[in-house]
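The complex appears here minus one protein chain, its other protein chains still in place.
To keep things simple, chains are lettered A and B as they appear, and every chain counts its residues starting from 1.
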Amino acid sequence: MAAAINMIIQASHLTKQFKSVRRKEGVLGTLATLFSHDYEFKDAVTDVSFDLEPGELVGYIGPNGAGKSTTIKMLTGILVPTSGHCTVNGIVPWQDRQANGRGIGVVFGQRTQLYWDLPLVESFRLLKAIYGVSQASYDRHLKKFSELLGLDEFMRTPVRQLSLGQRMRGDFAAAMMHEPAVVFLDEPTIGLDVVAKEAIRNFIASVNKERGTTFILTTHDLNDVEKLCARIILIDHGRKLYDGSIDAIKKRYGPNRLLTADFLTDAAGVDIRMPGVAVLERDGQRIRLEFERERVRADELIVALSRQADLKDVTIAEPELETIIRQIYERGLDRSGPAPQ
Amino acid sequence: MADAGARHWSAYREFWRLNFLTLMEYKVNFFIWLAFTIVYHGVALGAIWIMMSRFPSMNGWHWQQVFFLYALYMLGHTLNNTFFFTIGEVPDLVREGRFDRLLVRPLDPLFQVLSQPGQIWPDELVIALIVFILAQGAVHLQWSSSTVVLLVLATLGGAYIDFAIQLIIATLSFWVVRLDALRWVVMSLENDFTRYPLSIYNRAVRIMLAYVFPFAFMNYFPATVLLHKSAEVGYTFNPQLGWLTPVVGAVWFAAAYSFWRLGLNKYQGTGS
Partner (left out) sequence: MNLAPYAEFAKRAFSREATYRAEVFTRVGSVLLRVFLLSTLWTALYRNNGAKQGISLESMITYATLALLLDLIYGVNGAYVIRQKIREGSIAIDFMRPISVPLYVFADTVGQTGFALVQIVPALVLSFPLLGLMHAHVGGPSGGIAALGFVASVALGFLLNFLIDLIMATATFWTMEIFGIQIMVQFISSLLSGSLVPLYFFPNGLQKIAFALPFAGLYNAPLSIYIGKWQGRDIALGLGEQALWLALIWFAAMAFWRRGERRVVVQGG
């Protein structure tokens, strides 16, 4: 395992099972539940393994109830796995929670760690004391974060009066105050507007680049992942489905690109018969095509089109990650695309 | 570990500073809570007064002595409330998932629970001192160095007894979602039964209050020493028992803390 020493996070065969009482319907059922010993076991996470190198920015994605949060809770030391093992910064999180706490930062999108009744800066001061951050680093971080996140305008405002976007920006700064080597982000952009999302994405990218901080990001918003992460880990029903680069998953499961061509005249007569190209839609002077990236070159396709009528404009789009992922959830991994050559 | 100690200490100082700032933020609330505290103890004292007016004989304790009993209880109880009040928030923290946050920080989780900025202020402790000053005058308490030592021990030990019981209840919330009923019964045990001398109760209640939920060590046993009540009608016990309050407090706190550790493991095992 010599190579593994460089890994900042190692998770091997992580498994978590929950036990709960089976509930019954209706008033009588409710009363019966009171005396029930009928338990059900739910496998939240099953046999999940992965390694992360320092400085990676990984999207950990899956539908609701896939086991994302449970995995994060095990990696942060909140939960003890039923079986399996993991280390973060070389520490087993649930065994030495205080040591673990010093090396990680956590942002729960729906739960703030800021003090509701007090100005934002007071929460930072408390965190400075909690993590034993020196005055010099504190001042430096605060200056840096204020620039990146624009905290200055609401630094002295009580947190309860902040907008959601402002509060989240505050939460990000709070999670990074002690320069953690690993940061866990659990739905960090949920409910935010476009501007706030953009500010937070830029912040993550910049901290990742400048400090080499490792990020694990769980989110519903695949735009976050597409903009930030090179690598994704996909889980569903508690099991890992895919672990690799976004480019690779696109190539493998989204082999088609989209081409939209606008002509100067009506496009009804345009007819393309090339292998690997399919017409999706005709609408007046516009035509929309789908073509396989491996078989058809875009320039050849455009030349072929321009021979048939006068072209006004052409746009080519990559398939959206969201579309691909949805297909994987719906059809399963194997049937979502062609096997790799 | 010295570093961890320093971080805990500076976090604690910061907590009291934030506490003060929160208080300034809600000045009106401070007066409402002050009034609340006065009304709470006023109602309790009022009920004692009403009872004493109809039931003047309490196994040889006259009303001034019963008043003193309550004042002594108040000292330990309010000391606990001043420093450990937020232990009562654990069930809410667990239910709402906010407890998770305490586990990803490099500080002891119990320490963090006890240093949640809130609106705690030693107002109740001050009221307790005032009530105590009145009560010791009413019973003509004989002051000596041993009186002072006993009072300090009873107050500190009493606070730890009170805290240990609260800690056990809080820990149960790792298993049970709602604890109102249990809290209710322990509170009533504490409130109703610390008001009168232990000697008036039957054997079962005496055993419960002395050994199971040792509230009798918060006021009754120290009071018998201070008021020279060693010979009680129908109840014999070692008259020096009143000196043991800090020992009982330490033992109960140690037990409660072990239970808390157990609950913490359980929480990490199941999650919410």
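What to note about this one:
Here is the rule we go by: contacts are C-beta pairs under 8 Å (C-beta built on N, C-alpha and C of every residue); 3 or more make two chains touch, one makes a residue touch a chain.
Just so we're clear, the structure is a prediction, and the values are computed from it rather than from any experiment.
Checked against the full complex, the candidates B:Phe132, B:Phe193 or B:Tyr267 give a single residue touching the omitted chain, namely B:Phe193.
Within the whole complex, the absent chain has one touching residue among B:Trp33, B:Phe111 or B:Tyr257, and that is B:Trp33. Checked against the full complex, the one of B:Met24, B:Ile50, B:Leu134 or B:Ala254 touching the unshown chain is B:Ile50.
Within chain B, the residues in touch with the undisplayed chain are 26, 28-29, 32-33, 35-36, 39-40, 43, 46-47, 50-51, 53-59, 175-182, 184-185, 188-189, 192-193, 196, 200-202, 204-205.
Here is the rule we use: only the chains that are shown with their structure count from here on.
Chain B makes touch with chain A in their complex at residues 3-4, 6-7, 10-11, 13-15, 18, 21-22, 25-26, 97-98, 100-101, 103-108, 117, 265, 268-271.
On the side of chain A, the complex with chain B involves touching residues 16, 18-19, 70, 73, 76-80, 94, 97-102, 104, 106, 108, 111, 113, 115, 117-118, 122, 125-126, 129-132, 158.
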